[in-house]
Structures are given as C-alpha cells and as structure tokens.
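In this view, the complex is presented without one of its protein chains, the others remaining in place.
And then subunit A:
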Amino acid sequence: MTTVTTQSATGTGNGLTAGAVPPGARPALRHRLAERGVDGQLLLLVPAAIFVLGLFVYPFGYGVALSFQPGQGDALSAYRAFFTDTFQRDTIGTTLWIALPVALANVLASVPIAYRMRGRFRGKRLVTTALVVPITLGTVLTAQGLLNFLGPTGWFNRALVSTGLVDAPLELTHNYWGVVMSLVITGFPFAFLLVLSYLSGIDPSLERAAATLGAGWWNRFRRVTLPLLAPGLATTFCLTFVLAFAVFPSAVLVGDPSGSTRVISIAAYQAAYEQFDYALGSAIAIVMGAVELIVIAVVLGARSLLYTGSTAGGKG
C-alpha cells in the first residue's frame, strides 16, 4: 500500500480499493482513471452520497413503490382514486393558482426595487436588513399577525373604514387572499435578495458603455440589463415557486383549508395521517413532486433559450 501511495504523483492519500486487479495492472488502471478525474479524493463524496441515497433517494423510491401497493385494488388504484375524485384533483389547480401568481409577483416586484438598490447609498445596509427581517417571522407569527391586522376589526380595515375608503370591512383572512398575503410577506424578501445578488453580479460598465453610445434609461435596462438578468430571474422564479408551492401551515391557519385554499399538501397530509392511507398519501406526494418539477422544467427550459454566459464585463 505504501508503495502505491508514493507512486501517485499527486499524493492523493488512500488509493481506490482496487481489489483483485493484478499488481502489474494496478498503476495503469489508476492512471487511466486519474486521467479522467477519478482518484482517491472522490472518496470524500462518499458520506454525502450514502446519506442522500439513504435518506432521500431510497425513501422516495419506497414512497413510489408504496403508492403502487394500495390496500385494495390494482397497482394504479391510488392514483385513480386521486384523479377521479374532483375534491382531490382540484387541489392541483388550487395550489398552482396560489403559487404561480405569488412567485410571479414576488419576482416582478423585486426587479425594480433591486435595480434601484444596486448603487451605493447611505443606509443601504439598513434597507437590506429591513428587507431580510420578514424572513425570520415564521409562518405562525405571520398567520397570527395577518389574522389580527387584516381581520374585520384589525388595523387595516379600521383604517380603511375610518378614512371612508370602504363601507364595510374587507374580507381578507380565511380565504385565498390571506394565504397569498402570507406567502408574499415570507417570499418577497427571499426573491429580492436573490434578484439583488444576480443584479449586482452584472458589470455596471456594460451599462455605462451603452450610455456612452446614447442609450437612454429604458433602452439600457431593456437591451443590456434585462437579457443578462433573465436567467437569474428564471432561477429566482423557480425557487420562490417551490416555496409557495409547498405552502402548508399558512394554508391551514390563514386560509380556508376545506375550500378555496385546500392545497395539495393538505390533501397528502390528510390521506397519510388522518385516513392512514399511506398508499394514497404517497401517491399524492408523488403527484405533487411531479407537478412541481414540470413547472420548473418548463421555466428552466425557457431559460436555456436565453443567454447563459458570464455577466461580468469583458477585459477588452
């Protein structure tokens, strides 16, 4: 073993366990593998790989298998039960109807604000910190706060009524709007941070170059910044969409969990832990993952049509 280690020019520690390979062939194999980038250092990946295989891939496979083994009926009956029952099937639409507008609004609102925040100005750190604070709120405080604040006797409605803008308090909680609002409060800061970091990754000299060529504010944004930013926006959209798509506690607490905000995670939870139908629960969970991945694939597929190079300016 010691001879092998000293032979390797890069000194990569323990070699691959080459097992039954004859001694003469060992260096050759090692070299051939090393040329392709495979050597002992890759062993550092092993714990993480075992971990992900054991706690993510295997349970997921187990869930898939479970969803095809319902207590009664054939292999597909759990899926059939989900898709033929409109009360269950409609949860897909409900979830998308919440998650897509929320993700879109968060991204679209972040762009102009982040665009203004790029430069250096007094109090920038303060504003950034203030924007980050809502991340710490957590779903329960947000839910409690929205119920207090937007409720019929809350400050928001009280202000609207006392200024005469509306006659009767608006219904903003225990429905679609409550859930949307809670997702915007928790999701917007996150989207903003991502957009800001993508935006500050774009070399400002590119825009300055466009300005010297006579491009106005709108043209600079539309022709230079936006195309460079678009891939980042797609990523941000995906990540905020994932957050909003997974909505569960706030859909129960500020929403209408048996009606307009009965999202798919509630359906999955109820099947698995209230009816103890693990096959149906797993099937719904897998449908949920599939729907989400389809949306992400569409967005990222559209992204690959856009420019995906460096956003830093060239040296020349």
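Here is the rule we go by: a residue touches a chain if its C-beta (ideal position, glycine included) is under 8 Å from a C-beta of that chain, and two chains touch if they have at least 3 such contacts; residues count from 1.
As a convention for this text, contacts and distances are computed from a predicted model.
Chain not shown in the complex: UniProt lists it as "Putative spermidine/putrescine transport system permease protein", one of "Putative spermidine/putrescine transport system permease protein", "Peptidase M75 family protein", "Acyl-CoA dehydrogenase" or "Acetolactate synthase". Hidden from this view is one chain, which touches subunit A at 5, 10-13, 36-38, 40-42, 44-45, 47-49, 51-53, 55-60, 62-64, 66, 109, 112-113, 116, 128-130, 132-146, 148-149, 153-156, 158, 185, 188, 193-194, 196-198, 200-201, 204, 217, 232, 238, 242, 245-246, 248-249, 252-253, 265, 268-269, 272-273, 278, 281-282, 285-286, 288-289, 292-293, 296, 311.
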